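Input: one structure, supplied below.
Presenting subunit A:
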Amino acid sequence: MMNIIRVNKLSAAALLFIAMLLFMGLTASWLSPYDPFFTNLEQKLLPPSFSHPFGTDYLGRDLLSRVIHGIGDSVFPVFVVLSIVMLIGLFVGTLSAFWGNKLDMLLMSVTDIFTALPSVLLTIVVVGFLGFGMENVYFAVILSWWAKYVRLIRGLIHDVKKEPYIMASRVSGSFGMRTMIRHMIPNIAPQIGTILILDVSKVILTLSGLSFLGIGAQPPSPEWGVMLLDGKNYLQVAPWMGFFPGLMIFLTACSFQIVGERLRKGK
Partner candidate 1 sequence: MLQVQRLCKEINGRPILSDINFVIEDGGSLAIVGESGSGKSTLAQLIMALKQPTSGQVLFNERSLPRKGIKSYKEWYSDIQIVFQNTASTLNPAMSLYRCLEEPLINFTNLKRRERRDKILEYLNKVGLHRDLLKHRPGKLSGGQYQRACLAKALIISPKLLICDEIVASLDIVLQQQMIELLMSIQKERGLSLLFITHDLSLVPGLCADILVMKDGKKVEQFNTSALHNEEERDIYTITLLKSTESLETTWKQYATHDNKSTG
Partner candidate 2 sequence: MDVVEIKNLSIRSAEGQLLVHDSSFSLESGKTHCLLGESGSGKTLTSKAILGMLPADLHMSGDILFRGQNLNLLSKKSWRQIRGKHIGTIFQHPEQALHPSIPIGRQFSDLMCSHLPISRYEAEKQAEKMLSRVLLKDTAQVMKSYSHELSGGMNQRVMIAMALLPKPEVVIADEPTSALDVTTQAEIISLLRHLIWDLKMSMLFITHDLLLSSYLADTIGVMRSGEIIEQGSTERILGRPEHEYTKQLCRYRSQRILSKGGNSPNAPSSTAL
């Protein structure tokens, strides 16, 4: 991580932004100046000012507080979703690459089906079946993403399996799971990590996109996609309502992308 900072100012800025974002997300309840759900119709649609740096929305809620609280609803779930996807990928990918030809064929056919389906379409269909709501969206996103990670990790393990040090580790007494944990995973972890970080921005965009379509998080949640949807209706009267959530989505996605690219090219 220290190398990245030295290499490039842009990626240093991106890293700083991510760190600040995470910090603010964790301390949202102390940091935000107002209650994000407190409505005050007397102060509705105020432009940015000292007391309300990001302005207020059509119910008079403080936008800055909502954006800060939104981190918890927009960014943190991405990590949960990706961790689950990665764990599934690691488990199924290992199973597929390590044991059994028939199982491998079966699993690959299943992942083929999932990768062939357009992920947005799949998500909308799943949410359509299960009903609106954030939990269902997470489930749908996991469903449309897991296959990619299974294939990725299976491929990486297949490559690393041919390495001479895996053969040598057998002679030193490592078998099965032990070889997997001690010798294979540490050698493929950097690649997986890089792709995970690159995918953070994609999942952020997917999740807030779905909320913007109205099938993800529901009002009054301060999720950024929902706020953007609210802002859309007041674009001419109060452009700041859409501007700030949109900016946050943009900056966050960019930052993760920049850091990910750096990691991929670096080393």
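The set was built so that all candidates are chains of the complex that A comes from, given by their letters.
We adopt the following convention: contacts are C-beta pairs under 8 Å (C-beta built on N, C-alpha and C of every residue); 3 or more make two chains touch, one makes a residue touch a chain; residues count from 1.
Please read all numbers here as calculations on a predicted model, not as lab measurements.
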Complex member touching subunit A, one of 1 or 2: 1
In the complex, subunit A residues that touch candidate 1: 163-165, 167-176, 178, 182-183, 186-187, 189
